[in-house]
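My questions will all concern the structure given below.
With one protein chain removed, the remaining protein chains of the complex are shown where they sit.
We call the chains A and B, going by the order they appear; numbering starts again at 1 in every chain.
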Amino acid sequence: MNFNLTQIPDRIKKPRNSGITMVMDKGLSIPEAQNMMSVGHPHIDIVKLGFGTSFVTPNLREKIEVYKSYDIPVYFGGTLFEAFLIRNQFNDYISVCKEYDISYMEVSDGSINIPHAEKCGYIEKLAKHGTVLSEVGSKDAAHIIPPYKWIELMSAELKAGSSYVIAEAREAGNVGIYRGSGEVREGLVQEILTQIPGEKILWEAPQKAQQLYFIELLGCNVNLGNIAPTEVIPLETMRIGLRGDTFNLFLNGNGQH
Amino acid sequence: MNFNLTQIPDRIKKPRNSGITMVMDKGLSIPEAQNMMSVGHPHIDIVKLGFGTSFVTPNLREKIEVYKSYDIPVYFGGTLFEAFLIRNQFNDYISVCKEYDISYMEVSDGSINIPHAEKCGYIEKLAKHGTVLSEVGSKDAAHIIPPYKWIELMSAELKAGSSYVIAEAREAGNVGIYRGSGEVREGLVQEILTQIPGEKILWEAPQKAQQLYFIELLGCNVNLGNIAPTEVIPLETMRIGLRGDTFNLFLNGNGQH
Partner (left out) sequence: MNFNLTQIPDRIKKPRNSGITMVMDKGLSIPEAQNMMSVGHPHIDIVKLGFGTSFVTPNLREKIEVYKSYDIPVYFGGTLFEAFLIRNQFNDYISVCKEYDISYMEVSDGSINIPHAEKCGYIEKLAKHGTVLSEVGSKDAAHIIPPYKWIELMSAELKAGSSYVIAEAREAGNVGIYRGSGEVREGLVQEILTQIPGEKILWEAPQKAQQLYFIELLGCNVNLGNIAPTEVIPLETMRIGLRGDTFNLFLNGNGQH
């Protein structure tokens, strides 16, 4: 860090399993990816190529190389996994990941309905090829999953081999663990945390108020995802109490986690 | 496209008259324009230099050259046309277009009142110098145009020589064919489409929900405009069903247009 300031909370150092910032790249050019990494490299842990954007983005291979040069794992958005699956092209999906040297894979069912045992089967299979993140929560705002069910699903997916379970929010942050307004379903989040270890959950939190909620609840080393490229530095600043919203959180032993 | 996926709807290939993506550049630097084109070149059809931004943007000529190198036509936002017109500098406008080698021109009356016959006269005159796009709809939220009038205006402007009529939305997407909230005036849109061929209309649709509405209504090859540079890839992904919102739209013969 650039200056000497006391009472800055300890961020776990990279490579880390907790305190993760996952960025959503929804079509950056090569120079834009390089620009992001040139300031973001100490703070970014994983990059997701959002939904199916990797299908239509030129220079995909070169961009993945940029991230690899910073030791940043990259994965395809869950919507792409689902697009292969619904077309009966699951094996093609594995081939594409190999072809692009992608070792992180998301298993999700945000847009399709599959029996949960089958979903866990995909997690098991892909866990043999690399690191699996699996997502819980529908992209359909009308499809409400009760808290006990979130817990059941997350437990089963971790058992099946997921390294993290992702709490769905969509790019906009208005479904899954959030209401249509973007407000956190606090009761849901807190009930999940009674059963699932916080460090195994990656909370999609594209909106600032959402990031703030989780930092206040779980501390500076909470796992946050779907962060926009321009918000990497502001988020890191908020994590350590140097943004107005969290200014007092870590002072004098406040909010230690 | 990067992978092999079945059931992807057919996008018309560039150069195309339908299925157009028009981007609004509101002051990009040369490298930013190059970055956008390096990933956007297969998907972008036209670039608009938004409202009067071209007046205050340094290196304008060089930026137009960047777009030309990708065979992308560029035009000045309608507000600039109106700014010349209200100052009795219509001939200067033609000179400026020639000076910058601009052959697409927008004729609009979003901020000024001119008799419609006079507006059509400008369309006729400019159509001798290049391709004309003319815009219908006021930027003044309080000025409501009834549907039959939209149809009359659009018909007359196409007859006068417009290659496309643009349905006004402003950069924010909150006037014209939208309510102040950004919601589509669906009745208006559907009534317009009973009389004006969809492929002659360029719908300004800066918001994602607006883009989604038109893709659902008119298919993947609808003409959409006022797209932000960072939304080119996400929009293309949504057009072909690889974003959650349109995931099911093109599967099993759904939504074929």
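What we mean here is this: a residue touches a chain if its C-beta (ideal position, glycine included) is under 8 Å from a C-beta of that chain, and two chains touch if they have at least 3 such contacts.
Here the structure is a predicted model, which means the values were calculated and not measured.
> Check the options A:Q7, A:N91, A:N113 or A:Q190 and report the residue that touches the missing chain.
From the options A:Q7, A:N91, A:N113 or A:Q190, the contact with the absent chain belongs to A:Q7.
> Among the options A:L49, A:I123 or A:I240, which residue touches the chain absent from this view?
Only one of A:L49, A:I123 or A:I240 touches the chain omitted from view, namely A:I240.
> In the full complex, which of B:T57, B:S163 or B:N248 touches the chain missing from this view?
From the options B:T57, B:S163 or B:N248, the contact with the absent chain belongs to B:T57.
> Please identify which residue in A:P31, A:P147 or A:G182 touches the non-displayed chain.
Selected residue, touching the omitted chain: A:P31.
> In the whole complex, what residues of chain B lie against the chain that is missing from view?
Per the touch rule, chain B residues meeting the hidden chain are 26-32, 50-60, 79-80, 82-84, 86-87, 89, 92, 96, 110-112, 139, 170-172.
> By the contact definition given up top, give the residues of chain A that touch the hidden chain.
1-7, 31, 34-36, 38-39, 41-43, 208, 230, 232-234, 236-237, 240-245, 247-248, 251
Criterion: only the chains that are shown with their structure count from here on.
> Distance-wise, how many Å sit between the C-alpha centres of chain A and chain B, to the nearest whole number?
34
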